[in-house]
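Of the protein chains in this complex, all but one are displayed in their positions.
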Amino acid sequence: MSDMVLETRDLHMAFGGLVIFNCMNFALRRGERHAIIGPNGAGKTTFVSLVTGLLKPKSGNVFFDGRIVTNDTPQQRVKAGMVRTFQINSLFKALNPLESVVLALLERDGKARLSLRSVSAETKLIDEAMALLTQFDLARDAYGLTEALPYGKQRLLEIVLAVALQPKLLLLDEPAAGLSTQQGHEVFSQLAHLSKDTAILFIEHDMNLVFRYADVVSVFAAGALVMQDTPENVRRSPRVREVYLGN
Amino acid sequence: MSAIERLTPERAKAATGYFARLARWNVYEILFWLALAGMYFVPNVDLVLMSQIFIWGLFAMSLDILLGYRGIPSLGHAAFFGVGAYVAGYCGKFGWTEPISALVLAMAIAAVVGWLTGKLVQRVTGVGLLMVTLGLNLILYDLVHRSTDVTGGDDGMQGIVIAPVLGLFRFDIFGRTAFWYALIIAFILFVIARAVVKSPFGLALVGARENPRRMIMLGAPVEGDVSRAFALGAALAGAAGALLTQTTQFVSPNTLSFQRSADVLVILIIGGTGRLYGGFIGALVFLILRDWLAAISPVYWYFWIGLLLVVVVSFFRKGLLPSLETLLNRWKPSKADGPTA
Partner (left out) sequence: MSSILTVLFNGVAYGFLLFIMSVGLSVTLGMMNFVNLAQASFSMFGGYVKVTAMQSFGVPFLASLPIVFIVIGALSIVVERLIFRHFYNTDDLTQVLLTIGLVFMSIAIATYAWGGTYQRIDMPSWLTGQRDVLGLTLETYRIFLIAIGAAMAIILVLGLERTQLGAMVRACVDNRRVAGACGLNTELIFALTFAIGGGLAGLGGALSANLLGLDPNFPLRYLVYLLIIVSVGGMGTISGTLIAGLALGIADVMGKYYFPQFGGFVIYVLTVACMLWRPHGLLGRQT
C-alpha cells in the first residue's frame, strides 16, 4: 500500500482560455495534517474542487488511496473515504444535531434502507453519534433546533457530519472562516484529536492556526505549488514572503 | 479546551431514549383510532361515508410519504390509486374473489408502477415535476378510458365478485363489512407506514427533503430513495384503490382522474403534511363538508371547496393538524423537545 493517501499528477485546469494551473503535482501522506495557503486567486479552492470531483481537470490524474479517481463522481469519492465540508453551512434544518449525526452514520454504514425497525434499535450508532457530539462539545445542543445554534456551533456540526463518515481524507475549506480567534482554535484543537487514520487537508488564511496545527504546509501562488515543507521552514522562507508581499 | 469530555452512559441512554420516544405510540393516537372504530356505534351514522373516509385517508397518507416526508409534490397520485383499483377489479372479475390476497397483489403491482415512476422523475424538480406526474396520470387515464374492450371504458367494469372477507363476512348493502374491512386494512397499513417513517429510511427521507445536496455528500443513495419512496407511496395508494373497488364492487376510469389527484392533494393539505394523520383528518373534514355542501347546494358546492382551499393555504399554511398542534403546544410550554441533559 502506498504511503500517500492523495496524489495528483500533472493536473491541468483552465476555464475557457484562463489557465488556472499547469502540471500540478501534489502528494499527501496518510494521517498528515496538511495546510494549503496562498494569496487569493492562487487556485486553492479550484484544487480542492478537482480533488473532490466537483470539477473535472482538462488533463492529468487524481490518485486516492492508490487508485485513479479522476473520473469518479463526488459520491463515489465519498464512498471511497474522501469527505469534504462546505464553506457555507449546509445542514438539515428540520433535524436536530443528534438526528443529523445519526443520519450521517446510518448512511455511512448503508443502514438507512427500507425497514420497519425504529431508529432507536441502532443503539451502537446512536452511542457513536453522542460520543462524537460530546467530543466536539455539542452534547448540550444535541436536541435543540439546528437553526437556533450559534454560527460557531453550526460549523462544528458541519465538521462532525464529515468526521462521522470516518474518512481517510478530510478536506476543509476555511473551517475557521467567520469564527472568532478563540472559536477557531477550538475547532482546530478538536480536529487535532482525531485519529491518525484520517488525513486532513485544509485551506486556511489564519497563519497562527496553520503554523500551530499543520504538519506540512503547501504554498500555492498563481496556479503553481511554490513550496511544500514543514511550518517552520515555510515561515522562514523568503520566497513565501515574496509570494505574499510581492516583490 | 484541554480536557475532552467523555460520553457518559446516561447521555447515551438518553439519546437512545429520545429515538424510542419518537417511535412510541402516544395516548392521542390510540384515542384517534378508537374514535374512528367507535363511529360504528353512533346511531344513524353513514357507514358508507365512513368507509369512504378511511379509504381517502389511506390514500392521502400514501401521498404524505412522498410530499410530507420526501418533499416531492405529485399532481398525478391518482394513477397509483387507479392501478390498485383496476387490479382488484380484474381479480374480482376473473375469479380471484378472495379480497385480502387480491389487495396484496394490487399493492405489489402499484408498487412496481410507482418504482418505475420514481426512476423516471428522480431528476425533475419544481413545476416540471408537477407537469410530469400530471402527464403520466393523464396518459394512464387516457389509456384506460379508451381501451373500452379491456376496461369497459367510461361505463366502468361490471361483474366484479368479491368473496366474503376471511370467508365469513359478506359485503352487505349497509356497508357494515365495508366499514370494518376498510378501517382494519387502513389501520394495518398505517402501522406499517408509521414504522417506516420512524425507521432509518424515514430519517433519510427527511434529510433528503431538507437538503438533497448534503445527503449526496454523505454518500446517500438519494435517487434510489426517491424510487423507494414512490414505490411505498404507490403501494399504499394502490391498497386504497383496491379497497374502493372491493367495497363498492365497481371500478371506473374515475379512479384515476385528475380530479382525484387534485382532491387527494387538497385533503392532505387541509389536514397537514408530514405526520401521517393529516391525511385522515383531511379526509374527515373534506368528505363530511363535501357531503353536507353538496346536499345544501348541489350546483355550487365546488365554490366552497375552492374557498376552503384558499383559506387553508392563506391562513393555516401548514394545514389544520399542525396549526392545532402549535396551538396546543402554546398551552403547555413545559413539554420540551428532548432531555436537557
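We call the chains A and B, going by the order they appear; numbering starts again at 1 in every chain.
Just so we're on the same page, a contact is a pair of C-beta atoms (placed from the backbone, for glycine too) under 8 Å apart; a residue touches a chain by one contact, two chains touch by 3 or more.
Since we're looking at a predicted model, the values are computed, not measured.
S.K.: So which of the visible chains would the left-out chain be touching?
M.R.: Counting the whole assembly, the omitted chain is in touch with B.
S.K.: Can you tell me which of B:P73, B:P164 or B:P322 touches the chain that was removed from the display?
M.R.: B:P73
S.K.: Among B:L49, B:I100, B:A195 or B:L309, single out the residue that touches the unshown chain.
M.R.: Residue touching the absent chain, from the options given: B:L309.
S.K.: Which one, B:V113, B:L138, B:I162 or B:L256, makes contact with the chain that was left out?
M.R.: B:L138
S.K.: Could you list which residues of chain B touch the chain missing from the display?
M.R.: Output for chain B: 67, 73, 75, 120-121, 123-128, 130-132, 134-136, 138-139, 142-143, 146, 258, 262, 265-266, 269, 299-303, 305-310, 313-314, 317.
As a working rule, only the chains that are shown with their structure count from here on.
S.K.: Please work out the Cα centroid separation of chain A and chain B, and write it as a whole number of Å.
M.R.: 42
S.K.: Help me check something: in the complex, which residues belonging to chain A touch chain B?
M.R.: Contact set of chain A toward chain B: 74-75, 78-79, 83-84, 86, 90-96, 98-100, 102-104, 106-108, 111-120, 122-123, 126-127, 129-131, 134-135, 137, 139, 142-145, 161, 165, 185-186, 189-190, 193.
S.K.: Write out the stretch or stretches of chain B touching chain A in their complex.
M.R.: 1, 4-7, 11-12, 15-20, 22-23, 192, 195-196, 198-204, 206-207, 209-211, 213-220, 225, 228, 232, 337-340
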